[in-house]
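Yeah, one chain of the complex is gone here, protein chain that is, but the others are all in their spots.
So that you can tell them apart, the chains are marked A and B in the order they are listed, and the count of residues begins at 1 in each.
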Amino acid sequence: METKTGDPLIKLGRLEKYLNLARANSLWPLTFGLACCAIEMMSAGMARFDMDRFGAGVFRPSPRQCDLMIVAGTISKKMGPAVIRLYEQMAAPKWVIAMGNCAISGGPFYYPGQYAIIPGADLIIPVDVYIPGCPPRPEALLEGILQVEEKITKRGRLRKFRDVKG
Amino acid sequence: MLKDKLKKALAPLDLAQVADGDYAKTGYHLEVAARPEQMPAVAQAMLSQGCFLESLTAVDLRESFTLVYHFANFHELCRTVVHASLAKGAEAPTISQIYPGADWYEREVYDLFGIRFAGHPNLKRILLPEDADFHPLLKDFAAEAAND
Partner (left out) sequence: MIELGIEEKTYTLNLGPQHPSTHGVLRVLLEMEGEYITKAEPVIGYGHRGHEHMAENRNYHQFLPNMARVDYLHALAYNQGYCMAVEKLLGITVPERAEYLRVILSEFNRISSHLVWIGAYLLDLGAFTPILYCFDDRENLLDLLDRITGSRLTYCFYRFGGVPLDLDDEFIAGARAFIKRLRTRFKDYNNLVTKNVIFINRTKGVGLISQEQCLKYGLTGPMVRGSGIPYDIRKSEPYSAYPAFDFEIPIGDKGDIMDRYLVRLREMEQSLRIIEQALDKLPNGPIMAEKVPKRVKPAEGEVYQAVETARGEFGCYIVSQGDVKPYRIKLRVPSFGNLSILPELAVDTLVADLVAILGSVDVVIPEIDR
């Protein structure tokens, strides 16, 4: 799979398929709750919505041990350099989820005359999946994580069984 | 009654106005108007009666500022507001040596309005990045942001 900076140095061929499967099923998110969406992210990791069953429940506080950054909340101008630094400290391959309206486009705080926020995480770091909502329900965060898994493995994982009819 | 004790404590300070507030309409029991230079004495009087500083803020009235201090008491209900009118560009004395909690409130007022407090131990920005060069809650700030 391509990294964000170009082709990988070592081409592993068919092994990549299985490595991608392993990466997708054990995403380690970074605890990066900035504002209200952080509480929904915590709820998604707790007993009812349980991110652990997708392998993504191991929240690490250090960016060097993570491969998924969930930007949950508004990025203020003062926080912007810290976000970029954390993103750069993560080791490739890495993915970013922009959770909530504030991380997508500034959310309810975007209006002419706004001086304090960066309207959107994708202005400073590359984002893979956007989850709308203010705040999005924990189920939406789980769907976002499954979308990242699809992006990594490039297969629709059991989508025909997940589509709910009726 | 706490209100009478406060009136008695504030009487020797020669303030512009110490009047009863209309609680049902404004939420204040006592409304006081003072000059900014008298604020440390007012704060000392309020502390001696056991009141705590609830909030310290400012309002930009285009030709001047008004500093607004809110006081309340833990044991008896008596909300006091002190309005102090400040000319543009003037400095106000700090009350952080009497109420250490006022330290951060004064930094916030400096950050958002540009009002300096003389004698403050650490007057730097608190909410905006330290190298910001604007004061967002001034009424003529909106015009600059529109040009952004």
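One rule holds in what follows: a residue touches a chain if its C-beta (ideal position, glycine included) is under 8 Å from a C-beta of that chain, and two chains touch if they have at least 3 such contacts.
Just so it is clear, the structure is predicted and the values come from calculations on it, not from any experiment.
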Of the residues A:W28, A:F54 or A:Y115, which one touches the chain left out of the display? A:Y115
Out of A:L19, A:C36, A:V58 or A:I124, the sole contact with the unshown chain comes from A:C36
Contact residues on chain B toward the hidden chain run 24-28, 47, 50, 52-55, 57, 59-60, 68, 70, 72, 74-75, 77, 79, 81, 99-101, 103-105, 108, 112, 125-129, 136-137, 142
Mind listing the chain A residues that contact the chain we can't see here? 30-36, 38-40, 42-43, 46-48, 61, 73-74, 76, 78-79, 82, 86, 108-109, 111, 113-117, 134-135, 137
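Heads up, the rule we're going with is that only the chains that are shown with their structure count from here on.
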If you average the CA atoms of chain A and of chain B, how far apart do the two points sit, in angstrom? 44
Chain B contact footprint on chain A (complex, rising order): 77-78, 112-116
In the complex, the residues of chain B that touch chain A are 128-129, 134, 136, 141-142, 145-146, 148
